[in-house]
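Yeah, one chain of the complex is gone here, protein chain that is, but the others are all in their spots.
This part shows subunit A:
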Amino acid sequence: MITKRTSLKIVALGAVSAAALAMGGLAPAFAQTKELKIGFVGVTSGPAAAWGTSNVRSMQTRADWLNEQGGVKIGNDTYKITVVTFDDQKDPRRAIAGMEKMAQEGIRYVVGPNVDDGAAAVRPVAESKGIIYFPYAFPKSLYEKPASNAVLGMVANYQSAPEIYKFLKEKKGVKKIAFVAANESDPLSQRDGGVAAAKALGLEVVAANDTYQNDTRDFTPVLTPIVRLKPDLLVLSGVAPGNAPLLIRAARELGYQGLISAETAQDATVLQEGAGALANGFISVGGASTPEIRSKTMDEFIQRYTKKFGEYNDESNTKVYALDYIIETLKANPAAIDNVEEYKKTMDTFTAPNPYVKEGHPLKYVGTTSFGQKRQVSVPMVVTEFKDGKFETLFVGSVD
């Protein structure tokens, strides 16, 4: 006799069996979509948080966008992108811990760190664990042989400075140049590179030793003696986006009327809020930043970023590139998905269309001139002038 309880059991078993069969039938379709983890190790807290935050947010915005389109097809598989982040607090010891965490998670490609000492500190971990990383740090030793796992994620100041100074010498009549830098490894090394480039161009360097603490809030005492030297160009070497408007404002309020430039990427909103019209004429380097050269894809990226995080950061004009470079290189050689040696082989010949500019500037690895091997992403070297809250393109260069 079939009781009510037995009937319920039969129905329940039938339902479970049907669900299992349905799942089994769908299983092959799900199996096609895998997860590709890309790491980030950099600074997202403290005074330099802006550097790493723009990295992370660029990666997350781009990853969400690609995932929304169904993921990326690499070889025969489709991958959803997952961004794994680690805040190194600008501390080399934490950067090492972050890179080790990435290794433990089986991550092969990491964006960051953001500063020289962090990038140098993670090198042994990256090389021993087989990780390719994309620092935003300039020491050549990271990219020259025998090093081979680091790929510079932007244009270095020793590549952009000669171009900028030459342009300003020829077009604006700059003869005397002064440098001021924060008393930290990155800005100081950038300052030294800038001084060498200026001297090579025959410019008179009137100030090369002036420095400031990175947490300085009022730069009037720092700039008072420099302004008195009346340079034609004041270079803010390696200046953090937060300090740039304060330095510009202090210099202008002290009566400085010459040009001011920096070789680091800046943010238009920060400049406008912090210095307003006093920042007009400020020259800096960005990537795919200005409406004149950016593509519709870049416009959409900015819209998506703004929608996701409330406000765009112009530093992301350069930092949007790293994730695309990793994905496109993996597409070019699917065997590199878990083998960085394959990735390195592909770097020498890799090229792909650049989605972020209207034309030209294909994605490719460069750096042969500076490092003797291709260990740098090619991004357009867009030299911009700040004017009334926006960046305007002065000229576009490139690195080989």
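Annotations
Rule of thumb we're sticking to: a contact is a pair of C-beta atoms (placed from the backbone, for glycine too) under 8 Å apart; a residue touches a chain by one contact, two chains touch by 3 or more; residues count from 1.
Definition applied: contacts and distances are computed from a predicted model.
One chain of this complex is left out of the view, and of "Circadian clock protein KaiB", "Amino acid/amide ABC transporter membrane protein 1 (HAAT family)", "Hydrogenase nickel incorporation protein HypB" or "GntR family transcriptional regulator", the protein name its UniProt record gives is "Amino acid/amide ABC transporter membrane protein 1 (HAAT family)". Here one chain is not drawn; of A:Ser185, A:Thr220 or A:Thr393, the residue touching it is A:Thr220.
The omitted chain makes contact with just one of the residues A:Pro92, A:Gly130, A:Gly258 or A:Gly276: A:Gly276. Residues 44-50, 53, 183, 209-213, 215, 217-218, 220-222, 224-225, 241-243, 245-246, 253-255, 267, 269-270, 273-276, 310-311, 313 are the ones on subunit A that touch the missing chain.
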